[in-house]
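With one protein chain held back, the other chains of the complex are shown just where they sit.
Note that the chains are named A, B and C in the order they appear, and that numbering of residues resets to 1 at the start of each chain.
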Amino acid sequence: MISKVCPSVAEAVAGIEDGATIMIGGFGRAGQPVELIDALLEQGARELVVINNNAGNGNTGLAALLAAGRVRKIICSFPRQSDSYVFDRLYRAGRIELELAPQGTLAERIRAAGAGIGAFFTPTGFGTPLAAGKEHRVIDGRDHVLEHPLHADYALVSGHLADRWGNVVYRKTARNFGPIMAAAAQSTVVQVDRVVELGAIDPETVVTAGIFVDRVVGVGERTWLREGAFVGAADAEGNPNPSAIESRDENR
Amino acid sequence: MISKVCPSVAEAVAGIEDGATIMIGGFGRAGQPVELIDALLEQGARELVVINNNAGNGNTGLAALLAAGRVRKIICSFPRQSDSYVFDRLYRAGRIELELAPQGTLAERIRAAGAGIGAFFTPTGFGTPLAAGKEHRVIDGRDHVLEHPLHADYALVSGHLADRWGNVVYRKTARNFGPIMAAAAQSTVVQVDRVVELGAIDPETVVTAGIFVDRVVGVGERTWLREGAFVGAADAEGNPNPSAIESRDENR
Amino acid sequence: MTVLSSGLSRRELAARIALDIPEGSVVNLGIGAPTLVADAIPEDVEVVLHTENGMLAMGPAPVPGHIDPDLINAGKQPVTERPGASYFHHADSFAMMRGGHLDICVLGAFQISEQGDLANWHTGAADAIPAVGGAMDLAIGAKSVWVMTDLLTRDGTPKLVTQCTYPLTGVGCVTRVYTNQAVFDIIPAGFAVRELFGTATIDALASATGLHLRDGRVVPLADRP
Partner (left out) sequence: MTVLSSGLSRRELAARIALDIPEGSVVNLGIGAPTLVADAIPEDVEVVLHTENGMLAMGPAPVPGHIDPDLINAGKQPVTERPGASYFHHADSFAMMRGGHLDICVLGAFQISEQGDLANWHTGAADAIPAVGGAMDLAIGAKSVWVMTDLLTRDGTPKLVTQCTYPLTGVGCVTRVYTNQAVFDIIPAGFAVRELFGTATIDALASATGLHLRDGRVVPLADRP
């Protein structure tokens, strides 16, 4: 019987080596595998290269990993968020290396790694500093730059439900980088709200197939859900807050 | 109000020009948009370039289009099926041009067109006759060949359900080339069993988003379904057959 | 030299932009000020909003008590879902951009050149932390790339320029610029004034920007939404 289910987040991240390249899912807070990151912090691996769209925000999750000095380099598209002060401080102190990629190129490079593509020509970034030093080619009259796949040793991903084979479904925009990172890493660890019976996920709706997943761990339902249904009562960071009200963006 | 719904298959294929490049979904019979192909046959466009995994089988659908002499060239991976006698005859008579691509390269070239990728390096086909004349490059110690996107003027796709915005869900392995062809063509026409209300398709399960679809037409439920549920009573070709029994493959 | 008034407010400009978005368009509003355009689209006009983090048919901010942290926009603010919505992963989301499937995107800008070059991600300052997000993908991907911006920076420097001095986001990609003073089309000859707001005149705009401006109000332009 195949079972990729781990009894704890500690076992789910066991064996991650110093110096590993780790993809971490999420876009801002949505889809960030906070419990796995906390376990990785506990686990102790150092000198990590992290691939994520952002560079952490606030003091938890990826920001906590950065604050603990575990990350040597980060590859991302948008490290400058209103509350990315942990990264800011490390970067200005020269204590973390940054590789910046346009978001779509970041996503496509991750996708290429999972799909076995050796390199690809993209129009994105041509004529900008992010194309500096990259091979250039005119195809069908349009300027392109050559980009290479981004592989990783591990991917830490946050899903909604999974079965013991590692079939995963996500929830809303928390899907973001999870599916492509799961395919691009040598070893993929997925945290979910709940592990369900094999066969409980409609095969038409599986987003990440078990073939891409090595370990699954249930971390309990998020505060804004009850048995999979949305009940509200959280703030935008996902913290329980019965009086959580509207978007804090005054412009909306 | 957005409505991409056409009242008839004739209107769904109206305007397809002589000489157009047309992607046609399907893998064998599954996912082949038979009603749209029949309408195209009726519509009369000639000198077509067709992109499909196969080159038609039996006498219906794509095979009928070929038999009517409407197709100048076919781009596919597997034109030689047990019952692809229509193509065989035309090919041997020098009346149709064939461009052969490995199936995964065919799929990736279609995907690249929809995704705006200018070209990509793939290990598939290196050292084979299908890589002849193609640019070669060693990347990370592995041989790759450069492949270019396959664009089309039109895509004819068969889905299961769609809404008036063109959001589509498929059924089982009939999904095959539909989603990538829908994204690769200038104009995409989707036939479905049934057009449903906007909002009736769970946003988590949409496979082809409306952004890729131009026209939708309902063609009625397939003989093996009743209100979306599988009821059997068809043969492997999809013909109604209450006594339809097992696979005809004696090896199974 | 004519003095320019303050021109349209951001909300007024957003409303003006919304008027130019045809029903049925798929539109990406980036982050920041352009997201105001969403509020200016009438409820009964079906415009499909794309957000780069994997969603089509994004709706407005949630009502109190209904924040879903799994449902956010590119600016990482809580949003909602409209009927007809769909979710997809990041590679598919950016395939929609790069593949030319978005009809319109509206972006902010530091500078826009006469050739349609866009600079909107980095001031080039040595101590700035560079962050690009999806700006370069949007700039080269949408069929029409519109900029929403003030004509001048707070210190009076024009954002419309002959050549960008800031690092580029995309080359020759901008098709139209909506400013608080006027709407400009970018045509082969440079900036053409399509519409003036308030008391603005072409002479005043030319004087404020130091640019040679064509009058797009009298020379009919091909409709380049």
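As a convention for this text, a residue touches a chain if its C-beta (ideal position, glycine included) is under 8 Å from a C-beta of that chain, and two chains touch if they have at least 3 such contacts.
These numbers were taken from a predicted model, which means no experiment stands behind them.
Asks: Considering the complete complex, which visible chains touch the unshown chain?
Replies: Result for the missing chain's touching partners among shown chains: A, B.
Asks: I'm checking contacts with the chain that's been left out. Which of B:Thr21, B:Thr60, B:Thr105 or B:Asn167 qualifies?
Replies: In the complete complex, the chain left out is touched by residue B:Thr105.
Asks: Can you say which of A:Gln32, A:Thr60, A:Thr128 or A:Asn167 touches the chain missing from this structure?
Replies: A:Asn167
Asks: Go through chain B and note every residue touching the omitted chain.
Replies: Output for chain B: 27-31, 53, 77-81, 87-88, 91-92, 98, 100-105, 107-108, 110-111, 122-130, 143, 170-180, 207, 222, 224, 230, 232-238, 243-249, 251-252.
Asks: Where does chain A touch the missing chain, residue by residue?
Replies: Counting over the whole complex, chain A touches the hidden chain at residues 1-2, 111, 113-117, 163, 165, 167, 183, 198-199, 203-204, 206, 209-212.
One rule holds in what follows: only the chains that are shown with their structure count from here on.
Asks: Looking only at which chains touch which, which shape fits best: line, ring, star, complete or other?
Replies: complete
Asks: Count the C-beta pairs in contact for every pair of chains, then give the pair with the highest total.
Replies: Top of the contact-pair ranking: A-C.
Asks: Of all chains present, which has the mean Cα position farthest from that of chain B?
Replies: Here the answer is chain C, farthest from chain B.
Asks: I'd like the Å distance between the centres of chain A and chain C, where a centre is the mean of that chain's Cα atoms.
Replies: 28
Asks: Cα centroid separation between chain B and chain C, in whole Å?
Replies: Distance between chain centres, rounded to whole Å: 37 Å.
Asks: Please list all residues of chain A that touch 2 or more other chains.
Replies: 108, 122-123, 170-172, in rising order.
Asks: Could you pull out the residues of chain C that touch at least 2 other chains?
Replies: 81, 87-88, 91, 94-95, 97-98, 141
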